[in-house]
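The other protein chains are all here in position, but one chain of the complex has been omitted.
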Amino acid sequence: MTATEMSESQPVLAVRDMHVRLPHRAGIVHAVRGVSFDLHRGETVCVVGESGCGKSMSAMAILNLLPRGARREAGAISFLGEDVLNAGERRMSELRGDRIGMIFQEPLTALNPSLTIGEQLMEVFRRHRPNRKGEARERAVDMLTQVGIPDPRERLSQYPHQLSGGLRQRVVIAMALMCEPTMIIADEPTTALDVTIQAQILRLLIDLKDRFGLALLLITHDLAVASRVADRIVVMYAGEVVEEAETAAFFAAPRHPYARGLMGCLPSAQAHGSGAPLQIIPGTVPSLIGEISGCAFRERCPEAEPACRSDVALRDLGGRSARCVHAGLEEAVA
Amino acid sequence: MAVTELSASGVEADTAKAERAHAIRRWLGNSGVVIGGSLFILILLATLVGPWLVQHDPFDQSLVKRLRPPVWSGGSWEFVFGTDHLGRDYLARLLWGGRLSLLIGFCTILVAGIFGTTIGICAGYFGGRIDFAVRFFIMVRLAMPAVLIALAIAFIAGPSLHLLVMVLGLLLWDRFAVVARATTLQLRNSEFVVAARAMGCSNLMIIRRDILPNILNQLIVIATVELANAVLIAAALSFLGLGVQPPLPDWGLMIAEGKQYILFSPYLITLPGLAMMLLVLAVNLLGDGIRDVTDPEAKGR
Partner (left out) sequence: MHSARREGKALVRYVARQFLLSLAVLIAVSIVGFVLLRASGDLAQRVAGAEAQAADVARIRLAYGLDKPLPVQYLEWAQRAVTGDLGRSLFFPENVSTLIAQRLPITLGLGALGLGAALLIGLPLGTLSALKPNGWFDRVVLTVAVLGQAMPPFWLGLLLIILFGLNLGWLPVSGSSGWQNLVLPTAVLAIATMPTIMRLTRSGMIDQLRADYVRTARAKGLKPVSVIVKHALRNALIPVVAIAAVQLGALVGGSVVLETVFGIQGLGYLAWESINRADYPVVQAVVLVLGGFYCLLTFVSDLLHAFLDPRLREQ
């Protein structure tokens, strides 16, 4: 699919200029600063960035599940063409679990310890398909089978603590699929798991995405994960989108210095290099308390120049974009 | 060299000052500490200084002046809080009673605190059989009906102030022991205790220097809870006639003495009860506040 074809079809999710502000002892934290992106049917978009860059907060903001005290503002958030920015809590709760499934980072804590697996699966179905309550049990068994859990019938009466971390994450995924959603938001779904399990869960997600024709929004700090599943990559830094591109194009030549820095941190990148030590990006993420002016990355950027002190807009580079004063100039130089 | 040292110590002094200012702000920003603390200090001052400011003696009886109502229900300013059934000034007796309650409370938590903390630390520090024995001991203590035992002992031995403090002290140590044990258990394997042991410090030294200071905050919080508890139980025993003995003015005893006049002189009952409530309220608020400030994780429990 080319970029023009994608923009013609209606996106499953469209986010425009979304901001999230959180109260904090030291002041207001501006955690998400003007994030925009689209997610299309059958597409996987990976939001990548360090912890604290606002990627999880963006996911929660889309579902309006922000922590107490947090404020969300946006130009527009629409899901299947419906304005969900101004939708009430009642409408949102109808969408959550039904049209939008959510997968969390910690399978250990994401499940209620005192309810059985079956109950936690079935209650989603009963909530959203009240006139088909009788099918809930069969549905739960079916979904557990779909996510590859052996002996699904026996699992229904088990409690979360009786399952391993990998199985629990499969249960969480089954829970998100109970009502055959249009879109799934997965927030670091493999981070808390063992490396071998990570690969299995990732493969399962890709597989399910194809089988159910899902739109998948995957949030991860791990570029290696993103490189394997993403159709498009959105890089966030300090609450902003700094680069967005199709996966192949992105990994071929990232346009933002931060994205290049991230890529330099990948062990596989070293393998192509000359055995140089693993790179790190010097410095730390700026404080998000109060307003930031100019490029947020300039303190850590090897290519910073005086122009970086003034605000930088996301530049359209034809099918991709980057938030850097140098972006779009490389070709001219090259 | 001298200049840099000077400036370094100056910076240190500045951060120390800032830290102290921060700590003071934290303490004074807690409503429990501020309200409970000032109420407690007020009660303390009133019971310590008050008796000298009141012109009447709490033991002076006068049959002519019996059951004078307090000033708000038609009495005179001579006896602001009225007089009791023996014509004694109620305000003076209330103040003295407060002194007695505080005395009993403090002595009790001293006895209970020393005993409970000692066995609690031993259990947590040495573990094994000692720990099992102490835990069993705590269970036995909890299973004993405390008020009943105290009443029985007081009856058989004959009630007295010393006995009251001893009995209460030996009945209220359990929470000290539980908390001391649990926190010592956590500290026992901490790095600084392991390091101290590796350096050859004796057990007593480790307990005194590394463990006790670290569990002090929690013990102070328990002490406030138990102080309130001791005041309430002592008052109950006095109310039942087996605590403080007449003619001493104790709040519980005063309520018992006022019981016969409940219909026409209810202030004889309401005033000592209110006094007790204020004291317990002050101590509880203070305790909650101290816990919130020193252990922010447990806030609101």
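In order of appearance the chains are A and B, and numbering begins at 1 in each one.
The rule we apply is simple: a contact is a pair of C-beta atoms (placed from the backbone, for glycine too) under 8 Å apart; a residue touches a chain by one contact, two chains touch by 3 or more.
Fair warning: this is a prediction, and the values are worked out from it, not measured in the lab.
Considering the full assembly, B:280 is the residue among B:164, B:280 or B:293 that touches the omitted chain. Of the listed residues A:109, A:284 or A:310, the one in contact with the hidden chain in the full complex is A:109.
Residues of subunit B that touch the chain left out of the display are 136, 139-140, 142-149, 151-153, 155-158, 228, 232, 235-236, 239-240, 242, 252, 255, 259, 262-263, 266, 269-270, 272-273, 276-278, 280-281, 284-285, 288, 300-301. In the full complex, subunit A touches the hidden chain at residues 63, 65, 92-98, 102, 104, 106, 109-115, 123-124, 127-128, 159, 161, 172, 175.
In the analysis below, only the chains that are shown with their structure count from here on.
Centre-to-centre separation between subunit A and subunit B, using Cα means, comes to 54 Å.
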